[in-house]
Structures are given as C-alpha cells and as structure tokens.
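Inspection log for the structure reproduced underneath, given as structure tokens.
All protein chains but one are shown at their positions in the complex.
On to chain A.
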Amino acid sequence: RIYPLMRVTLTTSDGASVTVSRQLTKHSGFIEKAITDMAVDDNAVPLSAVAVDVDDATLKLVIEWLTEHRDDALPYPEKTDEERRADDIPAWDQAFVQKWDTKEDQQQTLYAVITAADKLDIKGLLDMTCKTLANKINGKTVEEMREILQLECDFTEEELAEIRKENAWCEN
C-alpha cells in the first residue's frame, strides 16, 4: 500500500533535489523499484534519496505530467502494434507539449522528456511523447524529416540512388 503523504526525495543528474509524493512516483517503474530495494519493509520511507539520471529542468516537466496523471490506472494498459495509434493524445497532454513549442529548443525538450520517460520507466509519458514525435514525422517528405529531426544526409550519392530505387515503389 502507498500512503498519499509519503514523500520521496529525488536527486537529479545536475545535483538538484526534488521531493515528491509517492502518489506520483508510483507511475515510475524505476523509482518504485529503487524504493523497494532501499526500504526495510513495504511501508517504510526510503532512508536515502533516489538518484535519477535526469536533469532538473526535465524532471520538473516529468513531475508536472505525473501530477496531472496521478490518478491514472495502474498497471498501464499494454497495447499491441495493431492497437497502437498516434491520434489519441489527450487534450491536456497536447497542450502540455504545445507549451514547449514556444521554446527555441522545442525538439530538444521533447527528446529529453522521451529519454527521461524511458529511464524512469513511465509508460504513459513515453507513449505520449513518442506519439508526438511520430505525428511530427508522419506524412512528411525525407527532406522535411531531416529538417524536423535536424539530421544531415550522410549517404553517398550511390547509396542514395540505390535506396531511392529500392523504395521507389512505396513512395505513394
């Protein structure tokens, strides 16, 4: 059983400390495992802070998302590839991500949160952020994708010609 008032201190990769409710951390497989490993029994408060490999700024965004989703059902429902869809992002989450879009480093923030969600094992946040990136990519041309992902073309002309030939049939 998790007591709502029970709090956990997290230390970030850049040395900051953040204290959060267990109500939030229960959605993170990584933090819950760390607490379980440290605690002397199920109800004990962990003796030391949990170190997370996420910087302070990103962790604050993760906590903001967790606060909104604190009442989401657990375990997170697993979906098959067939059931996966990218167009079912809840309105609050869309607004949450949209907020980053006003920043100059919007893509970097998205990648940072995707990576943090993966490291902290927060499945709902991982799915939502991956869907967001997939939505940015879907339906775009190769050149547009390079621009969105900020990647340089590192193929040789011969390789490109070969790939173009192989892929030509599915371009439609």
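For the reader, a short list of remarks on this structure follows.
We adopt the following convention: contacts are C-beta pairs under 8 Å (C-beta built on N, C-alpha and C of every residue); 3 or more make two chains touch, one makes a residue touch a chain; residues count from 1.
Everything below uses one rule, namely that contacts and distances are computed from a predicted model.
Between the names "F-box domain-containing protein", "Polymeric immunoglobulin receptor", "Joining chain of multimeric IgA and IgM" or "Exosome non-catalytic core subunit rrp40", the one given in UniProt for the chain missing from this structure view is "F-box domain-containing protein".
The residue from A:59, A:97, A:112 or A:125 that touches the chain not shown here is A:112. Where chain A meets the omitted chain, the residues involved are 80-82, 84-86, 105, 107-109, 111-112, 114-115, 118, 126, 130-131, 133-135, 137-142, 145-146, 149-155, 159-160, 163-164, 166-172.
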